[in-house]
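Every protein chain of the complex appears in place save one, which is left out.
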Amino acid sequence: MTESAPPVGLIMGSDSDWPVMGAAAEALAEFGVGYEVGVVSAHRTPVKMMDYAQAAAGRGIRVIIAGAGGAAALPGMVASATPLPVIGVPVPLKHLDGLDSLLSIVQMPAGIPVATVSIGNGRNAGLLAVRILAASDETLRDRMVAYQVELAALVAEKEATLRASLGG
Amino acid sequence: MTESAPPVGLIMGSDSDWPVMGAAAEALAEFGVGYEVGVVSAHRTPVKMMDYAQAAAGRGIRVIIAGAGGAAALPGMVASATPLPVIGVPVPLKHLDGLDSLLSIVQMPAGIPVATVSIGNGRNAGLLAVRILAASDETLRDRMVAYQVELAALVAEKEATLRASLGG
Amino acid sequence: MTESAPPVGLIMGSDSDWPVMGAAAEALAEFGVGYEVGVVSAHRTPVKMMDYAQAAAGRGIRVIIAGAGGAAALPGMVASATPLPVIGVPVPLKHLDGLDSLLSIVQMPAGIPVATVSIGNGRNAGLLAVRILAASDETLRDRMVAYQVELAALVAEKEATLRASLGG
Amino acid sequence: MTESAPPVGLIMGSDSDWPVMGAAAEALAEFGVGYEVGVVSAHRTPVKMMDYAQAAAGRGIRVIIAGAGGAAALPGMVASATPLPVIGVPVPLKHLDGLDSLLSIVQMPAGIPVATVSIGNGRNAGLLAVRILAASDETLRDRMVAYQVELAALVAEKEATLRASLGG
Amino acid sequence: MTESAPPVGLIMGSDSDWPVMGAAAEALAEFGVGYEVGVVSAHRTPVKMMDYAQAAAGRGIRVIIAGAGGAAALPGMVASATPLPVIGVPVPLKHLDGLDSLLSIVQMPAGIPVATVSIGNGRNAGLLAVRILAASDETLRDRMVAYQVELAALVAEKEATLRASLGG
Amino acid sequence: MTESAPPVGLIMGSDSDWPVMGAAAEALAEFGVGYEVGVVSAHRTPVKMMDYAQAAAGRGIRVIIAGAGGAAALPGMVASATPLPVIGVPVPLKHLDGLDSLLSIVQMPAGIPVATVSIGNGRNAGLLAVRILAASDETLRDRMVAYQVELAALVAEKEATLRASLGG
Amino acid sequence: MTESAPPVGLIMGSDSDWPVMGAAAEALAEFGVGYEVGVVSAHRTPVKMMDYAQAAAGRGIRVIIAGAGGAAALPGMVASATPLPVIGVPVPLKHLDGLDSLLSIVQMPAGIPVATVSIGNGRNAGLLAVRILAASDETLRDRMVAYQVELAALVAEKEATLRASLGG
Partner (left out) sequence: MTESAPPVGLIMGSDSDWPVMGAAAEALAEFGVGYEVGVVSAHRTPVKMMDYAQAAAGRGIRVIIAGAGGAAALPGMVASATPLPVIGVPVPLKHLDGLDSLLSIVQMPAGIPVATVSIGNGRNAGLLAVRILAASDETLRDRMVAYQVELAALVAEKEATLRASLGG
């Protein structure tokens, strides 16, 4: 990671989280927002995690997206060591359908918030990062509005297809 | 609400949510961040809610905090009609300990994220709004760092008190 | 959609809900009850959803069936903008087995009810719409009674088959 | 119960359910909809329950509201023996916060639907009965629209009060 | 079913429950305990169910095993109309892993107990029926003791095999 | 405990379970069924528990009722060391509302059943013991039928009282 | 904390955890095992927490007990930075009855175990620390055996008292 870091730091507890977290990267790319990718584990690389969190703001990172599963300490721990907004993605593991990941990430004590998105929803983490950056960037905000218009158009298309398939 | 709105819009489904949501207001005030307060119900005032969401960005609001309980549609619906980052606060009702509120807020479909904080944790919603604004405001970010230092100092104090009480 | 709408409006948040919601259409068809099908998403097409809900009664719709998954706001939001009875179908998503969908739909605040059926049970939504229309239509009610007699007969048949297979 | 029964039959498994179910009666009264009240237990008075369900439509009842707690069989059993729409109210007991009541009522098998409302929400059961009757009664539907307008006005009032209390 | 019924009545809400309930039949057969099999649905054949429950004791049935899934009313409803001990088997459906079935069966109100066994465990329902009959039949009780000895021997065998496979 | 034991052994993990388990004793007394009371803890008195379970049948006990909370091993362990039917009562502790107690008792492996009743429902455990003994005792079965008639009468009385209080 | 630390380090996320964690201290004192008490928060004092964990073994600590509530990262994070056995105590907060605390502590990824005890059970954490130390200390193990004998005696006493109160 260089001194002039991209605006979003995208980290995850394990490379096996990529199927979920890659969707965040894809969303960021769609909006032309730069990001860096790291595998940083709260429990397997605690020192690296602390270093990453403490250095992020100084390096130019403005939003951190952190995904983890099970006793998912990563998002909260990173939030504890940075003043940046941290987005947490509950990655579902083999058992419990991500409920443990969700509660471990969202139930933070007063003082240290984590912006939690839905279970396994890396895309929404990316879109939330865009919205956060767009809070001080009108061009980006306009793109988000345009994206929301596209979403609506997509629904209309799907409706047309469904009705056609029903002979309606 | 005037044309030059404060940076944070703080809304809730019912005035009975104030004991939870007031803590968000308090946190914002501590950081000198302006906010406006509204009672906006997704299910009882759907038109007002849509109007609020659609107008917010244009009025100058930069972050919306929305709290609701049970089938808590407010945060997600507001997010659907604004490009701004929306923070959702699951307000616990009489039954189910806020689990219904949490799932109704956090489990958003791909496309429309809500930044969800812990059950009943209005304070963290306020602090998350500060972090989001601080992503493009170094002065505010410094204050957040200072706040985190205070948090640590407070823990040290409490430790001293506890040890003293144990005669240790 | 024309001015003289059929009695039942069948909407869903996504065309991927059709495997669940199609069973509602099938049940309505069996009872000779007309319906229209729409893809209307609370979070992706909030304006269309509000328009649909506000216009439904005036267009002649008498019962609305709405299916959605996850943070399933559609049934409740539609109910907030129409005086018609709204039937909610919790569509199960990949995680949590539909528990999030169920709670998001059924836990409505006092003032705005949603008639919720079992998880993934589109057929029961269709049958409930028939019962509601039958509350003021004796012919339809007689058909429902006949259907219930058929259900009982089907159980007797299955019992006979099972016993035969056991050599009993 | 006389031959010319009121349009709504309001039954509950135990008189201890009245604090929840009385709110349904109140809602019906507000809309001028007649109702009769009965204590009918699926497990303690199964014969009476079957008799009630089988006779209801013939007696002139058009909608049944049934509340019960725990292994709450009443709403589903009544629905099994009548073609009328049956509204189920999950009454929370001392343990499990009504989750058992909710699942026992809502998770009906294909063929026999129960229109389930939120845990402990007798009022919504009453309002849903009104909506069902209003599906074929324009005057009643207009009253429901008026009620929804009042709900919105009430929210506005509460907002004003909250803002005043905040000195805003 | 004849006047001189076997000691155990084995009923289920649907023939699709047989993969679970057949294991109860198998256990009964192993102990030489006679049984009859029926498909009796609380919600699809309520009258038949009541008739079955009311007649069972008079016909010579001494224990009833009832399996059902979802809003599983069958075991409790049968228990409400017979003085015989009723064993309930929670059959898991497609969603919720049988938790709804379990709560619907076990959470009976004071007055009417159902002897509930583990989710999907038809075999244990059969063994429990044997234990109940054995409470007044020493020969049968001796067979149960012998069965428990066999269970222990089976574990010893499996241990030997496992150790052998580990080269231990 | 003497050689000629009463037909029911009523044991519990702790004397603090008496408020729940005393209701079982009361039910047994109402039906004139003898019982003995013991405090036997699976985890604090494992040897005593094994001795109790192994000796019970020989001493003349015919049904065992066992109540416990949390990681409630008592009912299952007793069932493992006796051929008698064992009724398990999930006693709710301070946290989790008895869900842990319920799952620990009901989810027995194939081979060793426990007849589980509802959370905190000692009365139903007593009534289930009566039903089990009544499976081979017509006089007792007649009393159970009479009790069920009384239950129905009690509901009718409560209905009358409720209606009177409503001025109906 | 001095160089020659006691064998057990007892830490908690907040001084408000003392009502739960004090019971661990009490158990240690009963067995004559020395301990030190600290307030160390994963989220409010991440650096102090890392320092504590990294130094513990070198200072002479042999077992760490860590209690925390909600998104309870403390036990797992400490375990990530020490080779010592770490005992986790899920402290229940105002909502969710400690289920979030339990899952956040127990669901650790492969590589870093936390020895989790029951919700709110500080005493068992203390006793587990004693058992761990006793694994290499026969005198301590003998004391544990004696304690278990006392537990059994206490149950016998309680049984006698209960029976006496029942006039048995």
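A, B, C, D, E, F and G are the chain letters, set down in written order, and residue numbers restart from 1 in every chain.
The rule we apply is simple: a contact is a pair of C-beta atoms (placed from the backbone, for glycine too) under 8 Å apart; a residue touches a chain by one contact, two chains touch by 3 or more.
A quick note: this is a predicted structure, and the numbers were derived from the prediction, not measured.
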Where the missing chain makes contact, among the chains that are shown: A, E, F, G
Candidates F:Ala23, F:Leu84 or F:Leu99 - the one touching the absent chain: F:Leu99
Chain E, residues in touch with the chain not shown (by the definition above): 92, 97-99, 118-120, 148, 151-152, 154-156, 158-159, 161-163, 166, 168
Missing-partner contacts on chain A, residue numbers: 14-15, 18, 25, 36-41, 44-45, 47-48, 70-71, 94-97
Residues in chain G touching the chain absent from view: 23, 57, 62-63, 80, 83-87, 102, 106-119, 121, 123-125, 127-128, 131-137, 141-142, 144-145, 148, 151
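As a convention for this text, only the chains that are shown with their structure count from here on.
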Chain B and chain F: spacing of chain centres that average the CA atoms, whole Å: 49
Computed distance of Cα centres, chain G from chain A, in Å: 35
Where chain B and chain E are represented by their mean Cα positions, the distance between them in whole Å: 51
Junction residues of chain E, two or more chains touched: 14, 41, 44, 47, 70-71, 80, 96, 106-109, 111-112, 114
